[in-house]
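Right, one structure below, let's go through it.
One protein chain is absent from this view; the other protein chains keep their places.
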Amino acid sequence: MFDIKFNSLSEALLMQSQNGQNHGIYVWSVVLIVTLCISISFVFYKYKIKEISKKIK
Amino acid sequence: MFQVNRAYPYIFYLSLAIYLFSLFWGLFLTPEDFVQGNSYRIIYLHVPASFISQSLYLAMAIASAVYLIWKVKLSVYLVRSIAPIGAMTTFIALISGSIWGIPTWGTWWVWDARIVSTLILFIMYLGLISLHDSFNNYEKADKFLSILVLVGSVNIPIIKMSVEWWSTLHQPASITLSEKPAIDLVMLYPLFGSIIGFTGLIACLVILSSKLQIIKREKNKSWVKDYV
Amino acid sequence: MNIIRFEFLKLLKKSRGWLGPILVFTLIMIAYPLTVELTDIELGQSFFSILWIAALLVMMLATEDIFLEDFNDGSLEQYAISQNNLSFVIGSKIFIYWLVIGLPISALGSIFCFGIINQHNFSFQIFPVLLISTYIFLNVFSFGNALSLTKGSILGILVTLPMLLPLLIILGKVVIAINFDLNYSGFLFLLLGILSIIIVIIPMITSYIIRAHLE
Partner (left out) sequence: MQPIIRAHNLSYKINDKKLFQGITFDLVKGKALHIKGENGSGKTTLLKIVCGLTKPTKGDLTTNTNKEICFIGHKNALKQYLSIEDNLTLMNVGNHQDIQKYLSIFNLDKSLDVNIANLSFGQQKKIALLRLFLNNSDLLILDEPCVGLDMNAQKILVEFLNEELLNGKVVLFSSHISLDIVSDSLSI
């Protein structure tokens, strides 16, 4: 159950399926978008809180 | 607020760890899906986001009911701070869904019941934000926001129902595609993990966002000045 | 009863308030066949979607200053102070708008339906549906307009339009039902049921919103 299904990094990036299509681009672009959205909102809120704290001081 | 502040790093790192671990599990350790190939791995990102996007609305509805009945100011701050995060998760759900659609359905957009109702949800989130921001008097804005959230929450099941009803006639083929294939336990564990982890991360975002709202709205209070 | 009479007088004397929407509706109905090749089948195919969208847009237009004018000149203030029930005032206002704008538009819609589809049973069956749906549209849009009272009607529409999408779906279903002679009265009762809920709730919520605006 716990063995990695891809042999190399490039294989993991491509994610070739049994029908021969490479699905890596879809999976990784979604991963990228999700990480970007979440991290940007974290940075945004931290920055905003800092900004408003400075103003109040 | 101080207690939440102390708990915040624990929640953050724990849920981040759970999320990353389940993502790793889902992306690399689970077997390939027989029908959809490797593209099904998007499920570990897509399902948590769409789950959260709806539960956030529910949370907003509860909070605005609390505001309208008991006039608890904190709950309307919560409503206002959830709205942009809800919009963001709905956006993630929409985008990841449509990217997932390219390899599996052959098209990035289908007029399918779930997609349309998610899109409507997204528009509603944006409408809530723009409504609240267009008023300078916070008390008015709070009232209107909570009324609209409540009215919208009555509407969401109706929208879902009617949209589903509608699309079964027009697009009988796509419906079966959007339904998940009976999922194997091996794939289910990391899915649960990613849902829990994502929920934790979003909870952290909500905490940050409501902190911002509280500081913004109570900036004249002395305890806020002491705090910052 | 006085309130209904006064609102009627006000709306009737403000001709751009009621004539404008009706003319826009007529223009859309006239303009639509010009965009399609003039063969009857194609015209009929998308006529109903145009009809519903036109009704929706025109109701949007009609409610644009349903409360704004009264708010700006202070009449709403007087209503709120007086012993009249504010939600009754709002309900009768919406009713008058429907009587003066929604009713003619429904009649026009079914006349155009007869002209374009050329089947009289269609236009007879579409008339009550139009009557009910315009009333629902008016109610929901006045709720949106009350929310964004001083901030322009675009915001109100943005906020309420998502809530009307289910209704559009039902209206689409009604046309199919008429087409295949299925369960038409069932849909009519469904629409009536929706209307009877909305007609009670919307004035109540709207009066709460308007009181908040007057603070």
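Read from first to last, the chains carry the letters A, B and C; within each, the first residue is number 1.
We adopt the following convention: a residue touches a chain if its C-beta (ideal position, glycine included) is under 8 Å from a C-beta of that chain, and two chains touch if they have at least 3 such contacts.
As the structure is a computational prediction, the values presented were derived from the model and not from experiment.
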item	value
Missing chain: touched chains present in the view	B, C
Selected residue (touches chain absent from view) among C:Ile4, C:Val36, C:Ala80 or C:Ile117	C:Ala80
Subunit C residues that touch the omitted chain in the full complex	2, 6, 9-10, 13-14, 69, 72-75, 77-78, 80-83, 211, 214-215
Absent-chain interface as seen on subunit B, which is shown	136-139, 217-218, 220-221
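Basically, only the chains that are shown with their structure count from here on.
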item	value
Interface with the most contact pairs, given as the two chains involved	A-B
Subunit A and subunit C, separation of their C-alpha mean positions in angstrom	46
Euclidean distance of C-alpha centroids - subunit A vs subunit B, Å	17
Subunit B partner contacts - residues on subunit A that touch it in the complex	1-6, 12, 15-19, 21, 23-24, 26-27, 29-31, 33-34, 37-38, 41-42, 45-46, 48-49, 52-53, 56-57
Contacting residues of subunit C [partner subunit B, same complex]	143, 147-148, 151, 155, 158-159, 161-163, 165-166, 169-170, 172-173, 176, 205, 208-209, 212-213, 215
Residues on subunit B engaged by subunit A in the complex (per definition of touch)	23, 27-32, 34, 36-39, 41-42, 45-46, 49, 84-85, 88, 91-92, 95-96, 99-100, 102-103, 186, 201, 204-205, 208-209, 211-212, 215-216, 219, 224-225, 228
